[in-house]
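What you see is the complex with one protein chain gone and the rest in place.
== chain A ==
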Amino acid sequence: MVRIYIDQKPYDVKPGKNLLETCLALGLDLPYFCWHPAMGSVGSCRQCAVKLFKDENDATGRLVMACMEGVRDNIYLSLTDATAHDFRSQNIEWLMSNHPHDCAVCDEGGSCHLQDMTVMTGHAYRRFRFPKRTYQNQYLGPFLHHEMNRCIQCYRCVRFYKDYAGGKDLDVFAAHNHVYFGREKDGILENEFSGNLAEVCPTGVFTDKSLREHYTRKWDMTMAPSVCQHCSLGCNIIAGERYGELRQITNRFNGAVNGYFICDRGRYGYEFVNDPGRVRQPVVRAENNEKNLFESLNAILVEGRMIGVGSPRATLEANFALRRLVGEEQFYQGIPENEARMLNKILAIQHSGHVYTPSLKETEHADVILVLGEDPTNSAPRLALALRQAVRTKPLENISGSNIPLWHDAAVRELVQDDKGELFMAYPVHTKLDELASGSLHAAPEDIARFGFAIAHYIDTNTPRPEGMDAQTLESARHMAGFLQKAERPLIVSGMTLFDVDIIQAAYQIGRALETAQRKAGLCFVVPECNSTGLAMMQAPSLTAAMKAAETGNFATAVILENDLYRHGERLEVDQFLSTFKNIIVLDHLAHDTVRKATVLLPAATFAEGEGTLVNNEGRAQRFFQVFMPKNENIRESWRWLDEFRQFQNGAMPNELRELDNLLEELVAAMPQFKGIERAAPPSDFRINGQRIPREPHRFSGRTAILANVAVSEPKPPEDVDSPLSFTMEGYRGMPPAPLIPFYWSPGWNSGQSVHKYQTETGGSLRGGDPGVRLSGEGLHFENGFQEHVPPAFERQPDEMTLVPLPHIYGSDELSVRSPSVESRIPHPYIAMNSLDAERMQTMEGDVLQVQIGGELYELTVVRKDEIPEGLAGLPYNLPSTSGIAWPAKGVLTKALL
């Protein structure tokens, strides 16, 4: 701690930071533009000027930029000094001289950092009477709208897009007062994190295009803390609603998970909630039409003999409620056997005690990274951004002698030049992270696993050595083993993308070999869906086992929870499975093929209409909260429906609405591996000064007019029995506990930049600790030991191609593809293969091939990728047009007859 004096008041602060972040952490208001907590300082906007004095007797002082000045012991500075204040307001006046008169039609208005800073410095009247500079805008794709006139040249966009996220197609053009931030020409911004520009830009140059479709000001939204549903990382988000429609997703800071940024799939994938084709009404199939919904449900449930199929994208509560309804023996995970086996193995590894499971934040600090059979950019995008930071910031460890502070971004990068951390990518095709990698291996899944075994062997010679590997691969394995051994925080990223259990085993072997008394290797596994880990922790048998049980057992009813079985197995098998039941109850919000088979269909709540807990890939349980009460009372959380079923079963008409807390209590009692899950969020009776936390900002408008067209007397606002949040603007206005922050706002700070008021230190964790609880997993049983055999090498099949699934950020996720903006970026279904294979088939790039996979025929366009080994072909994983493949798969290729 060092002592500094700000306006004659002493403060004890942490050294090694700059004055700006120190002032902000102390709760003082100092305007800034170009500085960003995640990106450091460059000192380009000249806004954060403060007066710095030589010593306590110095009355003159000098102006310095707070973001470019480090904290030293015994320094005297002034924020309120007249010169500094005048400088800041003059600077704003200059920045505003070309800023258009757009606030009324600007989507940033109301959450605009430029507005906030202008008001803060007191610049109220325009004195500059000369013409304003104008620019032409560009088309930037379905995610962002461009309005270049509003730019204040802070350079944050290119610093985020190019330096932080590794984008190539956004840059600064032209010179002097004509600088232009955009693309070389109109076109879609390619980077997976482009949506963050809407939050990074301090004004409205880049704004959210999907919000524009149904524009609502920040102050008018009903918001709740939520968790992203589109991959396994569990990034924290804020979801906003207006007029019964989900309107916007923004980043919710979580110091241990996503920090300041989320990916575009998470930001724009939300519109499946508003899909007009969604399941909104309970439906009873025509055969049963002599009975109404409740009569037929009653008949089915009293009859019993039910089988329950859970879902990796449903909440833990819903899966548990189903398990309780049908009984532990009749509950099955709705995923194929091989996926269940892999997940169980991952859990066993995570709880083995030999390796370390890092949080997403911790992966940003790894010094050597090995990616084994995973393409994080597409399967878990936010992880790719974290790995990028790890590679980028690794060389900073060595600059301590240079006397340059870490926050001094431009100087640090000048010093580091092209120096990078160690990253090795092993994946069948080129990935976006290859450009950062010091080495890469493009091979079949079997060979990637063997490569992993070879690395493990070089670290610890007691582990088996794969035979017959070529010298070059062995050499790079030996090389990588050397790097990993020397590393202090080695990280191995692996996962289920390639459906190869041996890759996971290989990752574990390496991690185990690296274990010493001082360090454990970090193992980060990517799993398929938002609650895959939570479902796997319930340790139920797989869908394949359910199919077997249905053949032999005497079941009358299947209860299928938020699961399209046709995505997880071959069509014929699923048809066969479903045909064994007299009744099929389906609970879901999406309309899909399984829904069409239902005899009784019940509308389930999406993440925006219900509450629940998800367990992310690292085993962190996170609660998401209901954003709004759906107008249609039939839309209920799956766990609520299932709980009502159970009351039906007991012969009672459901009346009491069960609270979430009771269900969680029963969950922990039944399955001790979930102990601690109730701490993921405060209980529903939590109050501050007897008040709830309001979901609506205090400026929320239109309360007495929104529903006035229906009835002029205002209805009672909906009550929330499951959480301490209220659906109104009344309640406690102070700092809520971290898991309950519905939006970021602080007096004078209307934009998302106000997050620093909620943090213990700028860029640190939230006050009271970051939300989420790492589950201990005690009481989990793992049967299969760790086998030590090395898989055989990949061999080309003479008559058929071996297929590998290639996930895509836009397309492979079941929910986000229903969002129009994401849908427009789904790739055309293709088959990627080596040129030699393509020539053997006598096809050119762009030709259409018919591929017979199992019982299904797919028409796919040929894409040549020469890095793929011969005999192997890549297929986009689970696009709407390529689902229903039982992976790993083989396919027979024939040329389509045109």
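FYI, a residue touches a chain if its C-beta (ideal position, glycine included) is under 8 Å from a C-beta of that chain, and two chains touch if they have at least 3 such contacts; residues count from 1.
Convention: contacts and distances are computed from a predicted model.
Not shown: a single chain whose UniProt protein name, out of "NADH-quinone oxidoreductase subunit I", "DNA-binding response regulator", "Sulfate transport system permease protein CysT" or "4Fe-4S dicluster domain-containing protein", is "NADH-quinone oxidoreductase subunit I". Between the chain not shown and the residues A:Tyr139, A:Tyr215 or A:Phe294, the one that touches is A:Tyr215. The chain omitted from view is touched by exactly one of A:Ala591, A:Ile706 or A:Met735, namely A:Ile706. Residue in contact with the omitted chain (choice from A:Ala175, A:Ala471 or A:Ala517): A:Ala175. Interface residues of chain A with the unshown chain, by the touch rule above, are 99-105, 109-110, 129-137, 147, 149-150, 173-176, 178, 180, 212, 214-217, 219-220, 243, 699-706, 708-709, 711-713.
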